[in-house]
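Selected chains from the complex are presented in situ; the others are not included.
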Amino acid sequence: MLKIKNISKQYKDFTLDNFSFSVNSGDYFILLGESGTGKSLLLEIIAGLITPDKGEVFLNNINITFKKIQKRNIGLVFQDYAVFPHLTVKNNIAYALKAKKLKKKTINKKTIEWAEKMNISHLLERQPKTLSGGELQRVALARTLALEPVCLLLDEPLSSLDIHLRKELRYLLRKINNEGITIVHVTHDFEEAIALANKIGIIHNGKIVQEGTPKEVFHNPKSKFVANLSGIKNFYNAKIKSDEIVMLENSIEFKHFSGRTHGSGFVMFHSKDVVVSKNQIDSSMSNNFQGVIVDMIPTKHGVEVIIDIGIIISALITQNSVDKFNLSKDSSVWVGIKALAIKFVENK
Amino acid sequence: MKNNYSALNLIFIFLGSIVLLFIVAPLLGMLLNTSPAELIETTKDEEVQKSICLTLTTSFLSTIVFAIAAIPMAYLLARKDFPMKQLVLGIIDLPIVIPHSAAGIAILGFISRDSVIGRIAESVGLNFVGNPAGIAIAMAFVSIPFLLNAARDGFMGVPERLEKAALNLGASPTRVFFTISLPLAWRNIVSGLILMFARGMSEFGAVVIVAYHPMITPVLIYDRFGAFGLKYARPISVVFIIVCLVFFIILRMLAKEKKTQ
Amino acid sequence: NNGNRNNKELIIFHAGSLSVPFKKIAKEFKKEHPDIYLVLEADGSRKCARKITDLHRDCDVMASADYKVIDNLLISEYADWNIKFASNEMAIVYHSKSRYSSKIDNHNWYEILMNEDVVFGRSDPNYDPCGYRTVLVCKLAEKYYKQVGFTENMLQKDVNYIRPKEVDLIALLECNAIDYIFLYRSVAEQHGLQFIVLPDSINLNNPDFSDFYATVTVDITGKKPGEIITKKGEPMIYGVTILKNAPDNKAAMKFVEFLLSKEKGMAIMEKNGQQSLVPSPTNTYKKIPKDLKQFVIE
């Protein structure tokens, strides 16, 4: 019911080009993309803050491209909050309600209700400039949610919030969505996408490069970019040379078991499938390379080791192994990957 | 901040003191040349009282009435681009620079019995010449640029983004203007209103052409000076200045309160 | 180098009504004395005096539209003597667009002025000599034309158009805000305006009618608010003096001499509608400088 059709917007050194997608009524659509790819721009075009150079926006089959902002009934939560600096938190939240000319009592009730939901009841009388980043973000959310629009646009609405609040608000957003409000949510956090969306769009270089359910997108990434977003760190352009050999990034040959004899596309494998050792490993693994450690990053599940073997690969190993082999930056190591762990995805 | 007494601050305080002295010294000279007895006597002079009241009310009303049209205009000038905008901006500054008596004559042509406005007024039994309404018009003409410029600067300082955010929340443009743009530009607008009010009160050259009677205070002072000399003009000036000072302090405090509410 | 004051700069304060002839005199004077730079400052006669007495402004020569201003305000603290040098007359001034301008003459003006749709202006009696002279003219007219109550009606009509200076009135007239003003004939001539010549009996010009003039009086404010001075009708006479502490007494003498010379200054004065009175009687004869004695009679 929200349909974006061939939207273009040209700036001096940025172009949003022939952008199209559609969101069904009741969908929770998440737009994932890197910094500066035009996510905020797109939301502002949908909300009417910016007029596109070309293209149309439809809401429930009505062309709203030139409808007035205040008539669109689309709520937008700004990335930079845009909280009114001269109004208290309470009046910020009540702002939309007052515009609707509700009864004073109703306004008061709703304001308090939403403040409670956002955990900011204790801040109601505060001036915005005394608030912390996360507090401001919640005020911005409460202000728009209180409006109960038919369509909700969220621009990185949880970026300043801690795990705890994020969890609560994700719950709330899902609830709101279940109540029938269509949500378009912009983020660069793919866990958020998995936790919330029933449909995902990946935006890259001013275009949607992949679209589908979270599962479809993350299990079949169509580009290195998508793969990276989904946490797969090892993703390379590849060309199959024979039923055994695949050439990665035109520079290094891997053994594979994909059952194919030709074609080009991508190869990917998980960091945890990469085995690291100090000396060459004598095992059933068919891909063995020597390389140099470029970087080591502690993570929740162990240490991510970045190794240059001609191409840059990422291996996830335990702290134990690191200690055992006494690994450190610039150590020379051997890596092994089973041919079975190599996944080939054909290009188009 | 513990930077209160940095070198820069000291220089600034020094420069500020010079300016303050420059303003205060002539005023103080005037005050010191006036005996308290004279001041008290002047305060009791009914003609003086009446003229101060007249001056304050006409200038105040002219400021308020013209602000109703000037503030929206300032908003347009801040927000919209249109052909010849620079020319309009230039024209707006002109009333400041016009020789006051020329301004008076120009206004007289505008409101005298032969003009469209004068004839309309005459038909309802009003004659602008020699009437407080005429005085108010003359005051407004010479002082309106100060309000326009201040309000325009104020509106230009309001982020358009916030206005759009308010629209997005379903507020009508009118509501947005009154709840977002106006309050956020308020500080500048108040400054502008005070300047306009003050400038209106001081106008002599234009007002005296439109109305010598009833006498606003600047006319009264001129009149007394011409008729009796400095000794009789000075106490009125001092009383007038003191009244104005009290007024300004009250206005500024009210404006501040409004903001911090 | 008119910025820094040098010795050759001669400051003259003069009544506004003398602006035109003085400018012309200055031009001629300059030809004769190219080394003296004349600085003319026009203002109301009394205000000129105030600038000297209250503001302590430097001034060499002061020429007043009413010689009594010099007598009352300047002598003897700021000046020693006073020479009456020219006269003037009151006139009713108008222009071609004035209502009834084609009908008005010196037999019906007092009726036309009282018409509802006619507006006339006059200057403030308390402030400007032209103002109280207007009242005197009206009082004389009341007698002369036998119009009982004329002055009273006159003074109550059109009070909104009273202005402090006669030049302001000209502006009102020129921009058609008013129809008629009471003004000096000389000023009307200088501005190229039309005017009604009033009979000598009421125009305050002819010293021969001094006695008749003296039959009317007007009260104006005195030196202090509340104080009242009663002005008697008398012929209009301009006075000139050199200030005691004139920065450049020598140059001032030269200028006054030039001004009072029949074929120089006074010729220009007459051309601009003001009759010469030189030589004139003075009651400060003793104090008058030697070089100027030729212009007065004891």
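A, B and C label the chains in the order they appear, each numbered from 1.
Convention: a contact is a pair of C-beta atoms (placed from the backbone, for glycine too) under 8 Å apart; a residue touches a chain by one contact, two chains touch by 3 or more.
Everything numeric here is computed off the predicted structure, so don't read it as measured data.
**Q** For validation, list the number of copies of each labeled chain in the whole complex.
**A** In total, the complex contains the protein chains as A x2, B x2, C x1.
FYI, only the chains that are shown with their structure count from here on.
**Q** Please categorise the chain-chain contact pattern as a line, ring, star, complete graph or other.
**A** line
**Q** Looking at mean CA positions, which chain is nearest the middle of everything shown?
**A** Closest chain centre to the overall C-alpha centroid: B.
**Q** Please work out the Cα centroid separation of chain A and chain C, and write it as a whole number of Å.
**A** Once rounded, the distance between the two centres reads 91 Å.
**Q** Based only on mean CA positions, could you tell me how far chain A sits from chain B in angstrom?
**A** Chain A and chain B have C-alpha centres separated by 56 Å.
**Q** So the centre of each chain is just the mean of its C-alpha atoms; given that, what is the distance between chain B and chain C in Å?
**A** Those two chain centres are 37 Å apart.
**Q** Would you give the residues of chain A that are in contact with at least 2 other chains, written as numbers and ranges?
**A** Correct list: empty.
**Q** For chain B, give me the residues that contact two or more of the other chains.
**A** Residue numbers touching two or more other chains: none in chain B.
**Q** Going by the contact rule set out above, which residues of chain C touch chain B in the complex?
**A** 44, 46-47, 50, 53-55, 119, 124, 126-127, 159-164, 168, 171-172, 175-177, 221, 223-225
**Q** Can you tell me which positions in chain B touch chain A when the two form their complex?
**A** Touch list, chain B to chain A: 161-162, 164-173, 175, 179-180, 183-184, 259.
**Q** In their shared complex, at which residues does chain B touch chain C?
**A** Against chain C, chain B makes touches at 45, 101, 105, 108-109, 112-114, 127, 129-131, 208-209, 211-213, 222-232.
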